[in-house]
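A single protein chain has been omitted; all remaining protein chains appear in their positions.
After this line comes chain A, so read on.
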């Protein structure tokens, strides 16, 4: 019994003594950092060394780029290099001789990496609108990573993607997960989304990208819906407009309301003509105005849109249409 206890205490003591060493052995004492984090091809990059365990400020550092000496000196912890084209690697070697006489050899393979973070909001815009659909209160935004690791095209299914929002909140991760869904907040507030992409192919490498997405308020515009020319999306109507003829159709075009709520009829149209609420029939996004008689007439229109599912998505617009005297 006593011998077993003695042996156990020896084992425990050894474990306690060795554990820090094992732990430290698993940690890389000196790491590289690049600025920018994901340099593209033919781009200047600042490559720096960092360490919390080794005093690099007093160490003699010699930098080699593709086996040629780039710079050498005490405390020279960073260099500037250029990436090459896709398909080409820059090999950087650093020999570190500390003041205590310890030598470290580090190598870094610099390959161009491009990670672009594109996003799109699932909000409505008029047909043929060339501009971007912008995100609004609680609308859904989809972010997509387009990455290239040392080649002109990279298959996203061979890269591990890790998505976060607001720097800490996970949005999912996985091999080939090149998109993530981000819920927006209030208008005017910014939601950040980041993606870290690790290439699992032969080339290796990783890159990150971050974007801040700002929400806006929905918008409502009026356009003329002409019988022969169709909807004149190239000229918005506002203020007072004077028209000829005996009929004029006003088409309402909502911008940036959530698509699913428009499809599900959650967006309520309330039309007012000369301060009186009017019904428009099945087609709630247009109003046909008719002229009675030949004298000049005008109608003051107000349209209010409210999303009953996402209550802070609302917009209104006014227009006065005046028929000229014939």
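The working rule: a residue touches a chain if its C-beta (ideal position, glycine included) is under 8 Å from a C-beta of that chain, and two chains touch if they have at least 3 such contacts; residues count from 1.
As a convention for this text, contacts and distances are computed from a predicted model.
Colleague: What name does the UniProt record list for the absent chain among "Cytochrome bd-I ubiquinol oxidase subunit 2 apoprotein", "Dipeptidylpeptidase IV N-terminal domain-containing protein", "Sulfate ABC transporter ATP-binding protein" or "Phosphate-specific transport system accessory protein PhoU"?
Modeller: "Dipeptidylpeptidase IV N-terminal domain-containing protein"
Colleague: Of the residues A:8, A:118 or A:175, I need the one that contacts the missing chain.
Modeller: The one listed residue touching the chain not shown is A:118.
Colleague: Considering the complete complex, identify which of A:90, A:146, A:243 or A:300 is in touch with the unshown chain.
Modeller: Final answer for the missing-chain contact: A:146.
Colleague: Counting contacts across the full complex, list the positions on chain A that touch the omitted chain.
Modeller: 40, 114, 116, 118, 120, 127-134, 142, 144, 146, 148, 152-153, 178-179, 211, 214, 219, 221, 223, 226-236, 238, 255, 263, 282-283
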